[in-house]
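Only one protein chain is missing; all other protein chains are in place.
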Amino acid sequence: MTSTPISAEPLPGAAAPHSAQQEKRRRTLSALAFVGPAVFFLLVWTVYPTIYTITRSFFGKSGFSSFVGIDNYKTLFSDHVIRTAIKNNFIWVVIVPFAVTFLGLIFAVLTERIRWATAFKVVVFAPLAISLFATGVMWRVMYQKDPSQGAINAAVKAVSDEFSKPGTLTGAQGSSPKLVPAHGGIQLNQTVQPGGTALLGLTAIPAPDVPAGAKQAVHPQPKSGAITGVVWRDFKPGGGTPGKVESQELGLPGVTVVLRDANDKKVQSAKTGADGSFAFDGVGSGSYHVAISKSTFAKGFAGINWLGGSLITLSMIIAYLWASAGFAMVVIGAGLASIPRDTLEAARTDGATEFQVFRRVTVPLLAPVLTVVLVTQVIGILKLFDIVYSIAPGSTINNATLLAYEMYRRSFLQNDFGLGSAVATFILVLVIPILVLRIRDFRREV
Amino acid sequence: MGTAEATVGARRQPVVIEESFATKLLRGLSKAPIHLLLVLLALLWLVPTFGLFITSIAKPDAIGTGAWWKVLSHPSAFTWANYSHMFHTHSITSALIRTAIITAGATALPLLIAAAAGYAFAWLEFPGRDWYFLIVIGLLVVPVQMALIPIYRLYNGAHLYDTLYGLILFHTAFALPFAIFLLRNFFIGIPRDLMEAARIDGASEARIFFRLILPLGVPALASLAIFQVLFVWNDLLVGLTLAQSNQPLNPLIAQQLRQFGSNLDVIAPAAFISLVVPLTIFALFQRYFVQGLLAGSVK
Partner (left out) sequence: MRYTLALIAVLALLAAGCGGGGSKKSSSGGGGGNSNVKGSVTMIAVWTGAEQAAFQAVLNGFKSKYPSVKVTYQAQKDPASFLSTAVEGGKPPDLAALPAPGIIKGFVGRGLKPLDFAKSTISANYAPGWLNAGTFDGKLYGLFFKGANKSTVWYNVKAFKDAGVTPPKTWDDLLKDAKTLKASGVDAYSIGGSDGWTLTDLFENIYLRQAGPDMYDKLTQHQIKWTDASVKQALTTMAQVIGDANNIPGGTSQALQTDFPTSVTQVFTSPPKAGMVFEGDFVAGVITSSTKAKAKTDFDVFDFPQIGSSSSDAVLGGGDGVVMFKDNPATEALIKYLASSDAQEIWAKRGGYTAPNKNVDPSVYPDAITRAAAQGIAKSGFRFDMSDQMPAAFGSDAEFSDLQNFLKNPKDVNGAAAQLEADAAKAFK
């Protein structure tokens, strides 16, 4: 561009002397030639649309023929979904800018005196280059509920399984009404006396979950002075007769069975054999409860529902923080670098602790930078759209929604351009305080 | 970032006069938790991107039965087929090309227009100049959402709907307020002597603009260009609204999201490609990016 010879152009400035008046007009005209294209673009694409949208917000679905006054604004504040959007936007604006600034400040301070800080900064900063849309896709992969699909739940599961091991028959249920839940396990609701038998049939066991080496279950033989019984998969194709040991029904080996006395005190426990049989020998007279232990049914960690209605906003905020913390870190880092070191040293010499220096000297000096980060975040959040679109599944979009998304949905998915315009205008109203701030800054500067 | 380090180094000199090896070691050790914390944080920050990448190269049935970190230990579950399939799908490759064209156009055009306007606001006199500039600052905060509906209508009438031009022009207009604001502030810092000299030489405004202002403005223009490239490339809303069969990449992928669980083998590679380009640009021009960021925020 710079190599283009410009000398071929006429040079009006160097021509015959003009009157001051002419000269002034010439200057104005050439200035207008420079700002003209920008003015054209701004008029057509921002000024006219702003006026149009504000006007349109007072008309109904079918266009400028249907004046509805402030009805769209009434809907804005009465429609439960848009109200959720307003509430969510409020939560975002209150929490997120501060969280971003806080994270950025921490990172900037932590990395200030670390040699390999640049590498760290690049890693944390890079997400800023990625679209919020792709960010949403990534985090949606991370947030899947099934611990075998979502990385976050897998990590939680790895930890939680350390503390409570899942049982062998997690989904199993008692096969007849005689078997009731008790002590976290399943218990026969009738007591058993020595010489009696206990039939503990279970169903809802997927075939692959039946332990290897399981054999055909056998109806227990009574034995004097002992309580005998069987734990078996009380199911054969078609269902069979619940509570009855039938052919094709396998015993469940390795299940812990507990014997409790009339006071619910644990007396004995036993493990079942290959055919599911078990026996409690040397049982004194009295009535006993027979139960399958709690550990057998202990459910593994099923996954936190990150994308469900109650957590979706938090999940979106985490993804957004991941994308935005780098911005705050870099801006605040630059602010930190520009703080005069003497001031800090002076404070230290006065005997202030590092934390005091940070709170009393660093943070106040950084205040203008922190304000900039906060304000930038607020504007960004009021326009936030992509992340709602890409993270929230259809079933929780109404819990996740934000104003910018409602504007899109009402206008372009539901064809209610009046209501959509009202939402857009509402967003504009919310950013006006920031506009006032900016203009005040500029006037002070001039 | 470079300056930050330089300052840190400069300050350390006078304070640390002489340290025994033991003191250094002690100091290093006392920082070990911070190092450890930062390493952990950095790894944490990498997980989502890494996870998306692994998901994007996992065989579709591997995605269904287990997650990407399990797939890691089974190289046989990896395949480039997702990518080759994607590039053979006409829709994705053409969307990539469209996105590149839109990005190039919507970066060059606003830079030129904003540079001209920024120059005028900084150095040329015309009535009401400061008032106009105030309006430009005001437009800085107008959300894109304000313009979507009227522009959608306008484009339908003007046959700009679903065209690359339409998208380029829209992005151009919305890049202008910030670009003008930034460039005006940058140009105003050009030494007055330089400008006076050029004017006394009788150079026309056009000549001054092209021969003096633009070359001097390269650092600011470069920063702006990076921002604009990232912004346009990463756009979802405008593409979704103002295009239909000529959509850029992000809106195109967005159409698949409704069936997230079952289309992951299509979504993951496409999303990964969509972020490789801005990440590369970011890596190559990081310096300008940071400069622009600071110029824009720490004014």
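Letters A and B mark the chains as written, and numbering starts fresh at 1 in each.
Everything that follows uses one rule, which is that a residue touches a chain if its C-beta (ideal position, glycine included) is under 8 Å from a C-beta of that chain, and two chains touch if they have at least 3 such contacts.
Just so it is clear, the structure is predicted and the values come from calculations on it, not from any experiment.
Participant: With respect to the chain omitted from the figure, which of A:Ala126, A:Ala154 or A:Ile205 is a touching residue?
Facilitator: Looking across A:Ala126, A:Ala154 or A:Ile205, the contact with the absent chain belongs to A:Ile205.
Participant: Any idea which of A:Phe235, A:Tyr389 or A:Phe426 touches the chain not displayed?
Facilitator: In the full complex, the listed residue that touches the missing chain is A:Phe235.
Participant: Among B:Pro33, B:Pro75, B:Gly128 or B:Gly157, which one touches the chain that has been omitted from the display?
Facilitator: Final answer for the missing-chain contact: B:Gly157.
Participant: Just checking the interface: what residues of chain B touch the absent partner chain?
Facilitator: Touching the missing chain: residues 64-65, 153, 156-157, 159, 161-162, 244-245, 255, 258-263.
Participant: Considering the whole complex, not just the chains shown, which residues of chain A touch the missing one?
Facilitator: Looking at chain A, the ones touching the missing chain are residues 144-146, 171, 173, 175, 203-209, 234-239, 302, 305, 307-309, 393-398, 412-416.
One rule holds in what follows: only the chains that are shown with their structure count from here on.
Participant: Determine the centre-to-centre distance between chain A and chain B, using the mean Cα coordinates as centres, and give it in whole Å.
Facilitator: The computed centroid separation for chain A versus chain B comes out at 25 Å.
Participant: Show me the residue ranges of chain A that touch chain B in the complex, using the header's touch definition.
Facilitator: 1-2, 4, 6, 9-14, 27-28, 30-32, 34-35, 37-39, 41-42, 44-50, 52-53, 56, 107, 110-114, 117-124, 126-135, 137-142, 144, 148-151, 154, 322, 327, 330-331, 333-337, 341, 345, 368-369, 372-373, 376, 379, 382-383, 385-386, 389-390, 393-394, 404, 407-408, 411-412, 417, 420-421, 423-425, 427-428, 431-432, 434-435, 438-439, 441-443, 446
Participant: Spell out the part of chain B that touches chain A in their complex, as residue ranges.
Facilitator: Against chain A, the touching part of chain B is residues 1, 3-5, 7-8, 11, 15, 31, 34-35, 37-38, 41-42, 45-49, 51-52, 55, 65-70, 113-114, 116-117, 119-121, 124-127, 129-130, 132-134, 136-152, 169-170, 172-174, 176-177, 180, 199, 202-207, 209-211, 214-215, 230, 233-237, 240-241, 250, 253-254, 257-258, 260, 264, 267-268, 271-272, 274-275, 278-279, 281-283, 286, 289-290, 293-294, 297-299.
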